[in-house]
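Just below is one structure, and these are the notes that go with it.
Only one protein chain is missing; all other protein chains are in place.
Per-chain numbering from 1; labels A and B assigned in written order.
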Amino acid sequence: MRRRAATFGKYALLAVFLLFFLFPLYWLVLTSVKTQAEQFASPPVWWPRSFTTDYYAGLFQSTTGWLAFNSLLVAAGSTLVALAAGTLAAYALSRFRLPWRLNQRLGHWILSTRMFPPIVSIVPLFLIMRGLDLVDTRAALVAAYSVFNLPFVVWMMKGFFDELPRELEEAALVDGDSRFGAFRRIILPLVRPGLAATAIFCMIVAWNEFLFALILTQTEGALTLPVGIANQVTQYEIRWGAMSAAGVVAMTPMFVFALAVQRHLVRGLSFGAVKG
Amino acid sequence: MEPQRAKSVTRSVQWREKAFPYALLAPALLLLAALTVYPFFYILHTSVHRLTPAGETFVGAQNFLRLLGDPFFYRAAVQTLVFTASALTLEFALGLALALLLDSQIRGRALWRALLLLPMILPPVVAGVTWRLIYNPGFGPLNGALRLLGLDTRRLTWLADPIVALASVVLVDVWEWTPFVFLILLAGLQAIPEEPYEAARIDGSSPWQTFRHVTLPLLLPALLVALLLRTMDLVRLFDSVFILTQGGPGFATETLSLYIYKTAFRFYDFGYAAAASLALLVVTGALSRLYIRFLTREERA
Partner (left out) sequence: MTIVYEEVSKRFGRATVVDRLNLSVEDGEMMVLLGPSGCGKTTSLRMLAGLETASGGSIYIAGRRVNDVPPRDRDVAMVFQNYALYPHMTVEQNIGYPLLVRRAERATIRGEVGRVARMLEIDPLLERRPRELSGGERQRVALARAVIRKPAAFLMDEPLSNLDARLRLQMRGELKRLQRELGITTVYVTHDQAEAMTLAHRVAVMRGGRLEAVGTPTELYRRPANRFIAGFLGSPPMNFVPGEIRDGRFAFEGGAIALPSGQTVAAGPVVAGFRPEAARLAAPDDGAFRGTVYVTEEMGAESFVFLECAGQLVTVRAEADFQAEIGDVLGVTVPSSALHFFDAASGRAVGR
């Protein structure tokens, strides 16, 4: 009897939690399909009498589509750069015994750059980009996000490389391959799942990023989706419908991605400190 | 055998072998150095200058002295502290409760875990926008629900209310990041083997005692990881506060990052912003060193 009460209590508590965490998302999606009248109704309309797809249609006509494209381009570009540079560095740190405890020291330095408050680096970065005449370009964002994601790529991939036995490369070397050949033919194929997971993480971070995009971009040439959404809010009139539709568009890919990397999520979030 | 030629050939081969790892490291290190080391020195440099669109002049420690006497700076620091402490408390309480819930026998666990990811994974800007919707005093569902319960919500303006605004922003952060804490604690819980629990059961320990003496100590590493990471993120938080209140009403929700942002990009007082940045950097630097030291201990173990 007491056990049943406890189990009921558990599920009740879980339901409350789920309600708390999921209701706002429900409300966002709801707002994006409500008619304007129902959006501003008081008492609020919990389940609309009529649905409208106007706001989503409007997205295609507005600049939001272009912003999403920018976000995608920047995310993909920075992911590629971070993945390439980071994977090579991770392999070096994992496989080679460097002098002066460099393996540890470099690894820690790389990690510490991730802990840098973005707001601190934004001013000099802005001035650098202005000096290079790169303000308001996607290239600037790609560079900035690559640096953002590099530490993460290094630590994630290093973890994956560490899991492979050293004998594999040694066998390849004795069999006659070069160092880089062994890396390319033997090691890389074996860390493919790790690469995929890391890539997805990088995409999520780049896609969600706001502050750098806010400072480094001004016009639609380079504006990304998060900034576009923010801009809707800080104007005189808040177009809730369009904004929530854009919000839904912004968040959906992230959910799909997150589900894809669920297995590696904990390891990624904690920089390898906790094995998920 | 031609020893001379052999020697020079093998020396270049040796050199190439030795240089290989450094060649691998070079792109990443150069990229990082260019975009983190240089800005750091730039900040140092700027913090002892007065830098505005008008020009740059050396002012020594003036910025720092000004900072020490600036009530807005203190307010931002205190608010950041309050914000961080309350968000941490709530996130860990809720996160731990959730983790314990989902660690026990519950059906559909994988589904709940996946659903609970969502608040953490969406762009913080979208989270901000969503909660602005919810907090809206007129047509937002929060006040709407309260009205259904019979409460008078005319005074409840949440984000516009100087007294409640900070708490409202804390709530949004809790909503967004409790899943993060939950995930890490859950992984930590699931890593604890069965044996200590079985031993405790045989020894006759009550659930609370088991929790205190078995679960908590074994959960400590994961707790510390989550604690350090969240603290670092909270101290430098920008995105959601910016979207929700822009630091207002007045300065009620101005955290350090917002303070620095406004100093730099509203008042264009870059030198002063740099000095304030250093203050923030000191804090995050200390925290990150703690985290790295923690990681090293784990590596050694």
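Here, a contact is a pair of C-beta atoms (placed from the backbone, for glycine too) under 8 Å apart; a residue touches a chain by one contact, two chains touch by 3 or more.
Fair warning: this is a prediction, and the values are worked out from it, not measured in the lab.
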item: Candidate in contact with the missing chain, chosen from A:L14, A:I128, A:A172 or A:V266; value: A:A172
item: Contact with the hidden chain (one of A:L22, A:L102, A:I186 or A:L259); value: A:I186
item: Sole contact to the chain not displayed, among B:E17, B:E56 or B:E198; value: B:E17
item: Touching residues on chain A - with respect to the absent chain; value: 165, 167-168, 170-178, 181, 185-186, 189-190
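Methods note: only the chains that are shown with their structure count from here on.
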item: Averaged-CA centre spacing for the pair chain B and chain A, given as whole angstrom; value: 15
item: Chain A-touching residues of chain B, taken from the complex the two chains share; value: 17, 20-22, 24-25, 27-29, 31-32, 35-36, 38-40, 42-43, 46, 94, 97-98, 101-102, 104, 106, 112-119, 121-134, 138-141, 144, 147-148, 175, 178-180, 183-184, 186-188, 191, 221-222, 225-226, 229, 232, 235-236, 238-239, 242-243, 246, 257, 260-261, 264-265, 270, 273-274, 277, 280-281, 284-285, 287-289, 291-292, 294-296, 298
item: Contact footprint of chain B on chain A as seen in their complex; value: 10-11, 13-14, 17-18, 20-25, 27-28, 31, 39-44, 46, 81, 84-86, 88-89, 91-93, 95-96, 98, 104, 106, 108, 110-113, 115-125, 127-128, 143-144, 146-147, 150-151, 154, 179-180, 204, 207-208, 210-211, 215, 225-227, 229-230, 232-234, 238, 240, 243-244, 247, 250-251, 254-255, 257-259, 262, 265-266, 269-276
